[in-house]
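All protein chains but one are shown in place.
So, chain A:
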Amino acid sequence: MSELSTNPTGAAGTADPTHLTDQVAIQITNMNKWYGAFHVLRDINLTVREGERIVIAGPSGSGKSTLIRCINRLEEHQSGQIVVDGIELTSDLKNIDKIRREVGMVFQHFNLFPHLTILENCTLAPIWVRKVPRREAEETAMHFLEKVKIPEQANKYPGQLSGGQQQRVAIARSLCMKPRIMLFDEPTSALDPEMIKEVLDTMIELAHDGMTMLCVTHEMGFARQVADRVIFMDQGQIVEQNEPEEFFNNPQSERTKLFLSQILGH
């Protein structure tokens, strides 16, 4: 286990190197986090290279959300190091702001701003954080709304859209900040089955564009199709990671086998 986590890119690096660079996007070393006395994340080591697509899986409560929320400092880690895009996450607000500009996040429950139109949702951060002129921000927003295939909804409010459409807006909203890394926390698990596909398609397209992605998801089809690496977490630790084919066909750890039999079994 420790061997895998200290040499995280080993297996995946050789498999499909075409879209991968040698640049490190995220480097996590010996990171620990506690909620009060509860040790949620234990000695996490993870290196993500630019352009890499990683799927994080694991049973409920294993700390998947906590891990990716640490990467943009929605949660604070207590020991170890997280370096994103060459900037270390400390309590220095300037660094946190810099990192948040480079890292987009998509939530399970979309978290769109219900008092703003779709277009305003997408232009708000570019205008106020990146200081992009409004005209330009709107053009960018329309570009990404077209990319997620809902430009015609631009002037509606989030409450008037379906769940799948809202999630695609949420993706477009993150993309408008031109992030170099995208984090997804179970983006499809609040959606009805027929809407899951439209969101996954959007994510697949994003992956083909070369975005560095970390996805917490139970969509194993998606993992097989786009992931360079699948990470399996349990009890706050990285238990196993491997390229998707190997991970699904030839899991090593007992926990992984049990987990896979549960989610793929029926």
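Here, contacts are C-beta pairs under 8 Å (C-beta built on N, C-alpha and C of every residue); 3 or more make two chains touch, one makes a residue touch a chain; residues count from 1.
FYI, contacts and distances are computed from a predicted model.
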*Which name from "Amino acid ABC transporter permease", "NAD(P)-dependent oxidoreductase", "Tryptophan synthase beta chain" or "Pyruvate dehydrogenase E1 component alpha subunit" does UniProt give the chain that's left off?*
"Amino acid ABC transporter permease"
*Where the complex has a chain not shown, which of A:Pro114, A:Pro133 or A:Gly221 is the residue touching it?*
A:Pro114
_Candidate in contact with the missing chain, chosen from A:Leu89, A:Met177 or A:Met195_ = A:Met177
*asked:* Suppose we count only contacts with the excluded chain; which residues of chain A make the list?
replied: 72-74, 93, 97, 100-101, 103-105, 107, 109, 111-115, 124-125, 128-129, 156-160, 173-174, 177
